[in-house]
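Presenting subunit A:
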Amino acid sequence: MIEVTSGWYMSLAAVLFSIGLLGILVRRNALIMFMCVELMLNAVNLTFVAAGRALGSLEGQVSVFFVLVVAAAEVVVGLAIIVAIFRRRESASVDELSELRG
Partner candidate 1 sequence: MLTWLIAAPALAALVVAFLPKDRKELYLPVGILLSFVPLAVAGVVFFEFQGGEAAFQFAERVAWYQPWGIEWNVGIDGISLGMIVLTTILFPISLAASTAINHRVKEFVVSVLFLEAGLIGTFLALDLFLFFVFFEAILIPMYFIIGIWGSERRIYAAVKFFIYTAFGSALMFAGIIALAFLHAEQTGAPSFAYQDLLGLDLGVVDERLLFAAFGLAFAIKVPMFPLHTWLPDAHVEAPTAGSVLLAGVMLKLGTYGLLRFNLGLFPEASVDAVPIMATLAVIGIVYGAVVAIVQPDLKKLVAYSSVSHLGFIVLGTFALTSAGLQGAVIQNVNHGLTTGALFLLVGMIYERRHTKNIADFGGLWKVMPIYSGMFLFAAFASIGLPGLNGFVGEFLVLVGTYASLPGFAIVAASGVVLAAIYMLWAYERVFTGIPDKPENQALSDMSGREIAIMVPLVALILVLGMYPQVLLEKTEASTEAVLDRIEAVTDYEVPAPGRLTDLYIAGGDG
Partner candidate 2 sequence: MIEVVIFIVVGAAAIGGALAVVFAKNPVYGALGLLGTLFSLGVFYVVNLAHLVAAVQVIVYAGAVLTLFLFVIMMIGVDKDDDTTEKLRFHRPLVGGLAVITLVVGGALALGGRFDWVPTVAGAETPPNGTVEAIAGRLFTDWVLAFEVTALLLTIAAAGAVALAYFKPDGSEPEE
(Lines give C-alpha, C1' and ligand atoms only; values in the text may rest on other atoms or scores of the structure.)
Protein backbone atom coordinates (compact mmCIF):
# COMPACT_ATOMS: atom_id res chain seq x y z
CA MET A 1 0.00 0.00 0.00
CA ILE A 2 1.54 3.18 -1.09
CA GLU A 3 1.07 6.06 1.24
CA VAL A 4 1.54 9.65 0.17
CA THR A 5 4.04 11.08 2.62
CA SER A 6 4.84 14.72 2.91
CA GLY A 7 8.05 13.89 1.11
CA TRP A 8 6.04 13.46 -2.07
CA TYR A 9 4.71 16.93 -1.81
CA MET A 10 8.03 18.36 -1.04
CA SER A 11 9.56 16.56 -3.98
CA LEU A 12 6.82 17.98 -6.16
CA ALA A 13 7.57 21.39 -4.72
CA ALA A 14 11.22 20.94 -5.54
CA VAL A 15 10.30 20.11 -9.13
CA LEU A 16 8.08 23.16 -9.35
CA PHE A 17 10.81 25.33 -7.89
CA SER A 18 13.27 24.01 -10.43
CA ILE A 19 10.86 24.65 -13.25
CA GLY A 20 10.47 28.17 -12.00
CA LEU A 21 14.20 28.66 -12.00
CA LEU A 22 14.42 27.18 -15.47
CA GLY A 23 11.89 29.73 -16.61
CA ILE A 24 14.05 32.54 -15.29
CA LEU A 25 16.93 31.17 -17.28
CA VAL A 26 15.21 30.70 -20.61
CA ARG A 27 12.63 33.46 -20.89
CA ARG A 28 13.17 37.11 -21.51
CA ASN A 29 9.68 38.48 -21.06
CA ALA A 30 9.74 40.28 -17.76
CA LEU A 31 6.19 39.26 -17.01
CA ILE A 32 6.82 35.60 -17.62
CA MET A 33 9.97 35.74 -15.56
CA PHE A 34 7.98 37.31 -12.84
CA MET A 35 5.38 34.55 -13.06
CA CYS A 36 8.20 32.09 -12.69
CA VAL A 37 9.15 33.80 -9.46
CA GLU A 38 5.57 33.36 -8.30
CA LEU A 39 5.83 29.74 -9.21
CA MET A 40 8.91 29.40 -7.07
CA LEU A 41 7.22 31.10 -4.15
CA ASN A 42 4.32 28.72 -4.46
CA ALA A 43 6.67 25.80 -4.40
CA VAL A 44 8.05 27.21 -1.19
CA ASN A 45 4.56 27.43 0.23
CA LEU A 46 3.85 23.83 -0.60
CA THR A 47 7.06 22.86 1.11
CA PHE A 48 6.07 24.81 4.18
CA VAL A 49 2.69 23.19 4.40
CA ALA A 50 3.91 19.68 3.74
CA ALA A 51 6.80 19.99 6.14
CA GLY A 52 4.53 21.46 8.77
CA ARG A 53 2.24 18.49 8.46
CA ALA A 54 5.05 16.02 8.79
CA LEU A 55 6.51 17.81 11.75
CA GLY A 56 3.21 18.38 13.47
CA SER A 57 3.89 22.09 13.47
CA LEU A 58 1.59 24.89 12.57
CA GLU A 59 4.47 27.25 11.89
CA GLY A 60 4.65 26.10 8.30
CA GLN A 61 1.15 27.19 7.55
CA VAL A 62 1.64 30.48 9.31
CA SER A 63 4.71 31.11 7.26
CA VAL A 64 2.72 30.65 4.10
CA PHE A 65 0.73 33.75 4.91
CA PHE A 66 3.81 35.83 5.12
CA VAL A 67 5.22 34.48 1.91
CA LEU A 68 1.93 35.34 0.38
CA VAL A 69 2.05 38.89 1.62
CA VAL A 70 5.55 39.29 0.35
CA ALA A 71 4.52 37.89 -3.00
CA ALA A 72 1.68 40.34 -3.18
CA ALA A 73 3.90 43.27 -2.35
CA GLU A 74 6.42 42.13 -4.91
CA VAL A 75 3.73 41.84 -7.50
CA VAL A 76 2.64 45.38 -6.87
CA VAL A 77 6.10 46.83 -7.17
CA GLY A 78 7.17 44.51 -9.94
CA LEU A 79 4.17 45.19 -12.09
CA ALA A 80 4.59 48.89 -11.45
CA ILE A 81 8.11 48.71 -12.76
CA ILE A 82 7.02 46.71 -15.77
CA VAL A 83 4.21 49.10 -16.50
CA ALA A 84 6.50 52.06 -16.15
CA ILE A 85 8.94 50.53 -18.60
CA PHE A 86 6.24 49.51 -20.99
CA ARG A 87 4.84 52.98 -21.09
CA ARG A 88 8.10 54.20 -22.45
CA ARG A 89 9.22 51.45 -24.72
CA GLU A 90 6.23 49.28 -25.56
CA SER A 91 7.95 46.04 -24.79
CA ALA A 92 8.31 43.76 -21.87
CA SER A 93 11.38 42.05 -23.14
CA VAL A 94 14.26 42.54 -20.78
CA ASP A 95 16.66 41.86 -23.61
CA GLU A 96 16.07 45.32 -24.82
CA LEU A 97 17.26 46.50 -21.49
CA SER A 98 20.83 45.46 -21.80
CA GLU A 99 22.66 48.71 -22.19
CA LEU A 100 24.33 48.13 -18.88
CA ARG A 101 26.84 45.37 -19.20
CA GLY A 102 30.50 44.46 -19.02
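By our rule, contacts are C-beta pairs under 8 Å (C-beta built on N, C-alpha and C of every residue); 3 or more make two chains touch, one makes a residue touch a chain; residues count from 1.
Regarding candidate selection, all candidates are chains of the complex that A comes from, given by their letters.
Since the model is a prediction, treat every value here as computed from it, not as a measurement.
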Original post:
Pick the candidate touching subunit A in this complex: 1 or 2?
Top reply: 2
Subject >> candidate 2 partner contacts - residues on subunit A that touch it in the complex >> reply: 1-12, 14-16, 18-20, 22-23, 25-29, 31-32, 34-36, 38-39, 42, 45-46, 49-62, 64-66, 68-73, 75-77, 79-84, 86-87, 92-93, 95
